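With one protein chain held back, the other chains of the complex are shown just where they sit.
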Amino acid sequence: MSINKVVQSFEEAVADVFDGATIMFGGFIGKPGSPTNLIRALRDKGVKNLTVVTNRCGGVDLDMLFEARQVRKAIASAPVPASRKPMSPFEAQYLAGEVELEIVPQGTLMERMRCAGGGIGGFYTRTGVGTAIAEGKEAKRIGDKDYILELPLKADFSFIRAHKADKMGNLTYWRSQRNFNPVMAIAGKTVLVEVDEIVEIGALDPEAIVTSAIYVDRVVKIPRKES
Amino acid sequence: MSINKVVQSFEEAVADVFDGATIMFGGFIGKPGSPTNLIRALRDKGVKNLTVVTNRCGGVDLDMLFEARQVRKAIASAPVPASRKPMSPFEAQYLAGEVELEIVPQGTLMERMRCAGGGIGGFYTRTGVGTAIAEGKEAKRIGDKDYILELPLKADFSFIRAHKADKMGNLTYWRSQRNFNPVMAIAGKTVLVEVDEIVEIGALDPEAIVTSAIYVDRVVKIPRKES
Amino acid sequence: MRLTDEQIAKRIAQEFPDNSFVNLGIGLPTLTSNYIPAGRTVIFQSENGLLGYGPRAKPGEEDSQLVNSGGEFVTLLPGAAIVDQAEAFVMLRGGHIAIGVLGALEVSEQGDVANWMVPERGVGRIGGAMDVATGVEKLFIAMSHTTKDGKPKIVKNCSYPITASKVVHTIFTDMAVIEVTPQGLLLKEVAPGLTPVEVQASTEPKLIIAKDLKEIEL
Partner (left out) sequence: MRLTDEQIAKRIAQEFPDNSFVNLGIGLPTLTSNYIPAGRTVIFQSENGLLGYGPRAKPGEEDSQLVNSGGEFVTLLPGAAIVDQAEAFVMLRGGHIAIGVLGALEVSEQGDVANWMVPERGVGRIGGAMDVATGVEKLFIAMSHTTKDGKPKIVKNCSYPITASKVVHTIFTDMAVIEVTPQGLLLKEVAPGLTPVEVQASTEPKLIIAKDLKEIEL
């Protein structure tokens, strides 16, 4: 096995991210599964006009990108916290008309990403029928139920967080860290991963690998003190 | 935890299968992942007019149901072996007009089952475009590609095979035994599982469970000599 | 009297069937997990892919990578399993979850629920609410019967943007338990000391009084 996807720094991992890129960010709420170190490297790199795909448009991680005004558009499910105070950088910029938002129900977001990664052209869901989410979307009655058509959502890059990686890029996750990450690994063209631990090829149980190396491009180890 | 889905015999597990039921059978080719003991119990029970959803319409397991003339219709991907000789009971009955066949590309079969289990109303795929499979199906151009609409496929029962189960019905698989089984667990209304080993609740690693107990209704242990 | 949040939660928990899978929204719905009747097994599923999460972690024992859908540090119970978020929604959208409990801004007579946006804020948050509302077998709503200003939250038609249409099974409030039926809203239980007239006065649509109307048991 000559494959080695390990890169030595977060800076190197994000080196080819370009202005205007669409990037998916793993993580659901708070720390679990959020690729915080990759996000910091992206902030430091300073690319602009990004479209970010994320559950939330904030938290200690993504706030960095909004604060640095690197985001042009967000595609998110729960973009703002329940409470308005303190107002997140995203919310302030959105209300000022400086950032666009496409709000997507969470299950639809998941399925749109999986479709993009799986070559599916679109799917019919009941989620959103009769709501503002259905506006402008094709409606269809199948059997005795109403559905709307949702289309795939892909990205130039996915930034994800896992627990262990082998050198070829197979991944395992720990607890609720898994969340969006395996789906974004499928949907992203170039997939960057930060992990707690990098192991030799063959050290992970084939039955317990959650994300196959087939989706993964680069792996970076999180320095111990920050893990 | 009071949940206990273990039943003591294959006969008991299949007791409520009814004439005319649609049943999904795990297994891909040969022995791995095939619920052979449940199939034998079904043969012995003698229900009729079944619709079977399977990769192949035969092998030492499913041949039993065709030989006993319990099958009215098969929904399958590779219904017959590459070689015609010896002719399988299915092939003979199909050519004699005694059994119906709906042939489905394997990826489409997988996705139709997952959609049924996941509340999706249908999906657009490129697989089958321009072929006999597309006949009678809605065609749609999305972006610069042509797709056909495929609809969900559900079942009254799924017969599956796994490696280990805990008493509440969480499952792990061994090697290529996994194949169709996790998807059929999602798509079947009542899910029966035969396993090599039944363990206490809590004995399976939560990270390594492949099929959640949420989908599983009954678990039977395979007698050791037959495993 | 009006019920406390804890009392509403306790009432709802009595409806969870034994051996069932349940999804709880953040806030009041989450409280129900503290009141599972003795001897009953209820497995909580959360959108981020946990099945079988348990009580909150004790201070100092939190796992930084283990939260429920409300972002609370929780524990895992024996038999827990973890799936990715796409499969968590296969479960939610595919009807595998017996009961979902959501909070709400408003519920309509037809069973519409609104809980994702207050237009004055200018931006909302959907999360898993639309999928939960649309996909679970039975949708329960847990909320205060009226707004802080005393206005009815059970209305003829929702004024807020709706989360899903014709999906609510039963509404549990601090004043009553009301089932959404094809004939209209059926008042089944009232808080101790309240009369149907008082409940009706805080409710916009006309209530049908159940023949076996009773007090909420606490």
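Should a chain be cited, it is by its letter among A, B and C, assigned in written order, with residues numbered from 1 in that chain.
The criterion applied here is as follows: a contact is a pair of C-beta atoms (placed from the backbone, for glycine too) under 8 Å apart; a residue touches a chain by one contact, two chains touch by 3 or more.
Just so you know, these numbers come straight off a predicted model, no measurement behind them.
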Quiz prompt | In the full complex, displayed partners of the excluded chain | solution = A, B
Quiz item: Which one touches the absent chain: B:7, B:47, B:68 or B:133?
Solution: B:133
Self-check item: Which of A:76, A:104, A:162 or A:186 contacts the chain that the document leaves out
Solution: A:186
Exercise. In the full complex, which bits of chain B touch the chain not displayed? Write them out.
Key: 28-33, 55, 77-82, 84, 91, 94-95, 101, 103-108, 110-111, 113-114, 125-133, 163, 173-183, 210
Self-check item: chain A residues that touch the omitted chain in the full complex
Solution: 1-3, 114, 116-120, 166, 168, 170, 186, 201-202, 204, 206-207, 209, 212-215
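Definition applied: only the chains that are shown with their structure count from here on.
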Practice problem: Pick out whichever of the two, B-C or A-C, is joined by more C-beta pairs in contact. | Solution: A-C
Exercise. Compare the CA centroid of chain A with every other chain's and tell me the farthest one.
Key: B
Self-check item: chain A and chain B, separation of their C-alpha mean positions in angstrom
Solution: 33
Quiz item: Where does chain C touch two or more other chains at once, residue-wise?
Solution: 76, 82-83, 89, 93, 134-135
Quiz prompt | Residues within chain A bordering two or more other chains | solution = 111, 125-126, 173-175, 210
